[in-house]
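Omission of a single protein chain aside, the complex is shown with its protein chains in their original locations.
Up next, chain A:
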C-alpha cells in the first residue's frame, strides 16, 4: 500500500514536470517592455503577424522601464522596447546596447477629477498645469516607480520649477494601471500615457483634462542588447524582431492598432 502510494506520487511528479517542461519548442525571444504597451493590448495586435512571418515567438515581460533596463543589463532579455530616450541612449553608450531606433510614439495626458479643482483644463502649457496643481495643493498620484512615465513626470515638475512634495503629492510605487485605479479612488490628478488611459475601464470620476503640449510627447525605442556583453542571448532572432518593427509591415501594424476606435501609437521609424 505504501509502495503503491509512493509510485503514484512519483508517476504524478514525472508527468507534471514533463508537462511543465514540454512547452518550449518554437524559437522565441524574451522582450522586456513596459506596462503601458502590455496593458493597452498593443502586443496582441503586432506580435501575431511577426510570428506568422518569421516563426519566432515573442515572450513579453512587462515591467516599468527602470526594471526593464535592469533585466536587460543582467542578460535576462533578448530585446527592449521602452520609452525613455535619454535612458536608452545611456544604455547604448554604457555598452549594454548595440543599437537603438525610434519605433513609435504616443503622448502623455493629464487626468484628474471632473470638477478640476486646480483648473488645469484652461492652462496654456503643461508647466502651467503642473504649477496650478502644486499651488492648489490638489492630490496628485505619481507612479513613483522610476518607470519611463515617472521619469517624464519628474522632468516636467523640474521644468515647471516645482519641487513636488508634501501631503498632496503621493508617490505610489506602482504600474500605470494600479496608479490609475488608486487615483480614481483618491480622486487625484495623475499623468498617464494615452494608450493606458484609453484602454482603462475603471475611471469613476476621472476625466482627461489636459493634452496636446509638445512636452508631453512620448517616444518609444527598440534597443538591441550588445552581443559582446551577453553572448548567450538570441541576437539573430532579436535583430529580426527589431528590423521587423522598423519595416513597412511592422510600422503599419502599429498604425492599425486601435482601442475603442482610437489609434493609440503612431509609427515613427526613420525611413
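Please note the rule applied: contacts are C-beta pairs under 8 Å (C-beta built on N, C-alpha and C of every residue); 3 or more make two chains touch, one makes a residue touch a chain; residues count from 1.
Following the convention adopted for this analysis, contacts and distances are computed from a predicted model.
Here one chain is missing from view; checked against "Ion-translocating oxidoreductase complex subunit D", "Leucine-binding protein domain-containing protein", "Sulfate transport system permease protein CysW" or "Beta-ketoacyl-[acyl-carrier-protein] synthase III", UniProt names that protein "Sulfate transport system permease protein CysW". The hidden chain makes contact, of the residues A:45, A:61 or A:92, with A:61.
When the omitted chain is restored, the residue from A:175, A:221, A:250 or A:267 that touches it is A:175.
Of the options A:52, A:201, A:214 or A:228, the residue whose C-beta touches the omitted chain is A:201. The residue touching the chain not shown here, chosen from A:76, A:102, A:116 or A:239, is A:76.
Where chain A meets the missing chain, the touching residues are 2, 9, 12-13, 16-17, 19-21, 23-24, 30, 35, 38-39, 43-44, 59-62, 74-76, 175-178, 180-181, 184, 199-203, 230, 232.
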